[in-house]
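With one protein chain removed, the remaining protein chains of the complex are shown where they sit.
Chain lettering (A and B) follows the sequence in which the chains are written, and residue indices restart at 1 in each chain.
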Amino acid sequence: MSKVHTRPGAIWREITKNLGRKPATRMYPKERPFLPANFRGRPVFNPQGGCVGCMLCVRDCPSDAVKISKIGEKQFSCTFNLANCIYCGQCADSCAKKVISMSKEFELAAFVRSTLTNTTDSDPPPPKVAETKPSSEEVACETPEIPETKT
Amino acid sequence: MNALWLIFQALIFPGFLFLTVCALVLQWLDRKLYARFQNRVGPPFVQPLADLIKLFSKESIVPKCAEQGLFRYLPYFSFAAVVTSFLSIPIYTANAVISYPGDLVIVAYLLTIPTLAIALAGWSSCTAYSIIGGIRTLSQLFAYEVPFFLALLTPALLLGTWNIAEISQRLPAFLLANPFYFLPVILAFLVGVISLQGKLERKPFDIPEAETELVAGPFTEYSGRLFGIFRLSLDMEFVVGVSLLASVFLGGATSFFGIPAILSYLIKALFIVFVLAYIKSAVARIRIDQMIRFGWRVLAPLSLLGMLLVVIFSKGGLL
Partner (left out) sequence: MSEHITLPIGPQHPLLKEPVHFKFTLDGERIVDVDIRLGYNHRGIEKAAEERTYVQDLYMIERICGICSHVHATNFVQATEGVLKTEVPPRALYLRVVVGELERIHSHLLWLGIAGHEIGFDTLFQVAWRDREVVQDLLELITGNRVNYGMNTIGGVRKDMDPAEIEETLKGLKVLEERTNYYAQVVQAESTFIARVSGVGPLPKDVAIVSGAVGPTARGSGVDYDVRRDLPYAAYNEIPFRVITSDLGDVLGRALVRVQETIEAIRIIRYALEHLPVGPIAVRVPRKVPVGEYFSRYEAPRGEAILYLRGNGTERPDRVKVRAPTLANLVSIRHTLLNQQLADIPIIVAAIDPCLSCTDRVVLLQQVGSHEGEILHWAEFRQRSLAKKL
């Protein structure tokens, strides 16, 4: 590190330039932020995705934010508690059928706590057409009845 | 009639009300410039007024262990001193409202009162932060006050008058006639600007209220209306300091090229505000020992040099 001549106001070039620049501040509500493709916003449940109720998302969720309950034959209801959710996206990663995905929705503040919980019911399964052999992956994740984790 | 006119001048224009507006506008301008130098957006135009209204509408909390009387009245002392001093500075005509021989010294002294009030306020609030802030305010006072006075006295010595209005009227013409004197006046102006920065406790001399060490220095315990008055008086001190420099060194409200007096004053005042904001954004805060060393080793000799040059030039028969 060579000896540099010191003087007060060494940053003068930058501040003089700044005077002519547009402020770097992004005026947020008016100016929308750029969200990358990988952005992890509110998790969403695709009702047509064919949830099999494997509970892997429930099991892996670090903050107990997702609940899956059976509401009918091969029909499941998914509840996200956004007050708990830390938006890590592990549920989307764990989901065997890729039913859960992370949306780009991020303005989730609410005045009423109940609005932070939202439930989506999956569509009833389509009428059986032919017997299809389930793939090995599906077999692996159709492990029902995982003992409830102690919270 | 004359008395009424004087009261109008003292209270409305160019006195108290005008000064308040000026203080708020200049505070906004200073903050805005500071923000733009840092590539930020800065506050909206009404922000200083909004801050003031907020402070005035809030409760003033006085600590139990504080010196009750001092704590309450100091803001008003500081406020009154600053408002009074403004009347001697020419704003809208070449003459000031109250002009008398020697008003330069009086204004300089009146401008010291807010600093003393702050130091006392720090002392009287009885918390460690404010006491240390008060001590620092006083120590700093000794470092910048002498250079500031000496700088102001350079043009006075040059023209042989202690009247601000007279200095501001005569200095530009005098300098154009005797360009040699530009050197001491520019020197004195530089010292004046830097020590004004110290007087107003702005970077790099905002040592007494260094927020990362002392929270708010002497003002730590102030709140509500009392704090509002203090802040307003400091903003006014900013205006008076800037106007004083503009009057003494730049010809103040003397019209030039047919520009009206008030405009001439405003241009010069804004120029000084710009310079002050530039300095503020270009440097880091220095330590109190460094500040005192700087004041006595750099600023005071420089201002003395300016005076010496004046003496040599005028008495030594060089010109």
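Following the convention adopted for this analysis, a residue touches a chain if its C-beta (ideal position, glycine included) is under 8 Å from a C-beta of that chain, and two chains touch if they have at least 3 such contacts.
All values reported here derive from a predicted model rather than from experimental measurement.
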Self-check item: Sole residue of B:K32, B:R170 or B:K203 that reaches the chain not shown, by the stated touch rule
Solution: B:K203
Quiz item: Which of these touches the unseen chain: B:L49, B:L183 or B:V283?
Solution: B:V283
Self-check item: Residues of chain B in contact with the chain not shown
Solution: 37-40, 128-129, 131-132, 203-204, 206-207, 210-213, 215, 281-290
Quiz item: At which residues does chain A meet the chain that is not included here?
Solution: 1, 4-11, 14-15, 18, 24, 34, 36, 38-40, 59-63, 86-90, 93-94, 102, 149-150
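To be clear about the criterion, only the chains that are shown with their structure count from here on.
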Quiz item: Roughly how many whole angstrom separate the Cα centroids of chain A and chain B?
Solution: 56
Practice problem: Would you pull the chain B residues touching chain A in the complex into a rising list? | Solution: 35-42, 204, 278-279, 281-283
Quiz item: So in the complex, which bits of chain A are touching chain B?
Solution: 8-9, 11-12, 15, 18-19, 21, 23-25, 27
